[in-house]
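Of the protein chains in this complex, all but one are displayed in their positions.
On to chain A.
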Amino acid sequence: MEKAINRQRVLLQHLQPSSSASSLDGSPLISASVCAAGDSAAYHRNSSFGDDVVIVAAYRTAICKSKRGGFKDTYPEELLAAVLKALLDKTNLDPKEVGDIVVGSVLAPGAQRATECRMAAFYAGFPETVPIRTVNRQCSSGLQAVADVASAIKAGFYNIGIGAGLESMTANAMAWEGSINPKLSQFKQAQDCLLPMGITSENVAHRYGVNRQEQDQAAVESHRKAAAATAAGKFKEEIIPVTTKIVDPKTGEEKQVTISVDDGIRPETSLSTLGKLKPVFKKDGTTTAGNSSQVSDGAGAVLLMRRDVAMQKGFPILGVFRSFAAVGVDPAVMGIGPAAAIPAAVKSAGLQIEDIDLFEINEAFASQYVYCCKKLELDPAKVNVNGGAIALGHPLGATGARCVSTLLNEMKRRGKDCRFGIISMCIGSGMGAAAVFERGDVVDELTNARRIQSQNLLSRDAM
């Protein structure tokens, strides 16, 4: 596209002698049409459009440690049903108006998970007429689900949709089924797709020089910020309490509980405690259990619709979905994904990185998180202000949807100075995804009405 714009520019100059040359005749008769907006052009936009895709509500369950946490004895679909039901309860939306539900899910077997999701929709009170499907883009599946719904709304397939994410790492562990194709040995990058994620983290740390100290520091920060946010009650707006059962592993006794707090946060985490941990993946490595994301269970859901539909129904507009980009990177250092995806998403939103006021970058590993922040020269005060996956946990398919609720609620708290936010994560097998959101109340309805400068002679009747 850049090429086409350049060509247009060169040809346009043939029609419009450049002003630097001594002018033969002053007034240029022809000018370029507005098709190649400059940097940060979107920052100057303040009109709103009915076909904008807006987020009306975003909720999540608490994120709990897998196998040991609050959801260890909960069926995965219960988590999804809880967040779907919350969307309906909190907005009073008529469930039959929903055009589609897309659920990001990673580890569970595809067909079984798709069926579980369909069942979850029934548990949540959706009628049989509302369809549901799953999507798997590994760790960004939840964000991909939101983006899929946004694109379908933009394309006009339906006006209201739900993007969600679900992962129970208790129920489904990371595993490889079947044998491995021997052809793999001839393709280095295909081979690297099979590297354990921890090894890719070691690769990032080694290749880009991220030391143990920096990684542990990032982990401490993550826990500190998450603990502070929990203490301040910041997550209360986004977490849906889930009433479920829990089985005592010793006595086998079943107990009913309501889970409404993330249970992976360790406020007491310090550099000295983390420093004692041994590297897990490599003898002389730097990636430890303490500076990696936690293995967790959880779900999240985001309600999206056209702006004009939301206005008509009187829903609050939490945010506007502005752009999405997924970009491939070397599988051996898959963690660098956000460093590639964020600039792409920012560019396609018509912005520059400096225009972004808040970042939610998934902390798969401290190594890659630290690298991405350094590479993009991000202000630490704007990134993961309420902690990240190292403290909260990373339920793979749910993380993207979780981030939407965390980001938009924080943007709401910060007020109008916080206009654009971005969510990004790295993706196993070497990719990155990112999406740009704009807060909902920046636009001004009145600026849509444009003053007519002169009679445009469209119709004689108008005169």
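General observations
Assume a contact is a pair of C-beta atoms (placed from the backbone, for glycine too) under 8 Å apart; a residue touches a chain by one contact, two chains touch by 3 or more; residues count from 1.
Following the convention adopted for this analysis, contacts and distances are computed from a predicted model.
One chain of this complex is left out of the view, and of "Peroxin-7", "Vacuolar protein-sorting-associated protein 25", "Ferritin" or "Ribosomal RNA-processing protein 43", the protein name its UniProt record gives is "Peroxin-7". Among A:Arg7, A:Arg133 or A:Lys188, only A:Arg7 touches the chain that is left out of the view. If you put the missing chain back, the residues of chain A touching it would be 1, 3-4, 7-8, 10-11, 13-15, 17-18, 21-22, 24.
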